[in-house]
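Take a look at subunit A:
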Amino acid sequence: MKSSIKSDPVSTQTKNYTQEWNQPVQRLPKIILSLSLLILVFSMDRSYADEPITIKKTDRCPVCGMFVYKYPKWVAQIVFKDGTSYFYDGAKDMFKHIFDTSKYTPGKSAEAMKDIFVTDYYEVELIEAKSAFYVIGSDVLGPMGHELLPFKDQESAQEFLEDHKGKSIIRFQDVTPVIIESLDHRT
Partner candidate 1 sequence: MILHPTVIANLLAVYISSGMVLYAVFYGVQILKHWDIQNGHELQLVLERKTYLISTILSYVFGLQLLSLFLFIFTADSLTPLFVGAMCAAGTLNVDAFGYPTLVLKIFSFILAGLWLVLNYADNQGYDYPLIKKKYLLLAFVAPFIILETILESAYFLSMEADVITSCCGSLFSSERVTGIGSEIASLPARPMMWVFYFTMACTLTSGIFFYLKNAGGYLFTVLSVLMFIISLISIVSFISLYIYELPTHHCPFCIIMEEYHYLGYLLYLLLFGAVVSGIGTGALIPFRRVESLQFMLGGFIRKLALASVILYAAFTALVTYEIVSSSLVISYEVVY
Partner candidate 2 sequence: MIELRNVNKVFNAGNPSEFSALNSVNLLIEENQVTVLKGPSGSGKTTLLSIVGCMSRPSAGRVKLQGREITSLPERFLTDIRRKTFGFIFQQPNLIKGISVLDNVMLPAYPLGEKRSHLKIKAMKSLSELNIDNKAASKVEWLSGGEAQRASIVRALINDPHIIIADEPTAHLDTKLSNRFMEIIEKFKSQGKTVIITSHDPLVYESSMVDRVVNLRDGQIEG
């Protein structure tokens, strides 16, 4: 899962255009160019919607064994440094894997995780898990029951919380095994 644009720093790219920059040519195309570059830069670390995710029919969540292809709106993914990746049927199971990695995948540890993605509930596209906003305590149920619903920004998370009686919005680092357990035990 590589993004279509290599993660080159902006400075390298602008260096290529420095010469053009100093040319006494029309300003308009340059403005348009720089604006496009800015937009591209700011949208780069937000969504990976343009890449197709190939979930095989046989892919199962290592925590609960469910077949992930049945729930495309809830897919979460973790890519390990050795290239292997696992799919989950919700953010909750993903967190369960993170908290007890060797139980569900013996021989692997949480430190070996490279990229973590979750699916934004409104946009239905993969977003970075570490920067997402999670709503807990809402009345929307995922395939595993009560869930953490991921959103790419505070505003959409807040909007969802108000619409669906959510209890709170938490960040990736705030999630603890206690919170996960409380989601499991709610009826």
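How were these picked? Simply put, all candidates are chains of the complex that A comes from, given by their letters.
Everything that follows uses one rule, which is that a contact is a pair of C-beta atoms (placed from the backbone, for glycine too) under 8 Å apart; a residue touches a chain by one contact, two chains touch by 3 or more; residues count from 1.
Everything numeric in this text was worked out from a predicted model, so none of it was measured.
Student: Given the complex, what touches subunit A, 1 or 2?
Tutor: 1
Student: Under the stated contact criterion, what part of subunit A meets candidate 1 in this complex?
Tutor: 57-58, 60, 62-67, 103-104, 106, 141, 143-146, 184, 187
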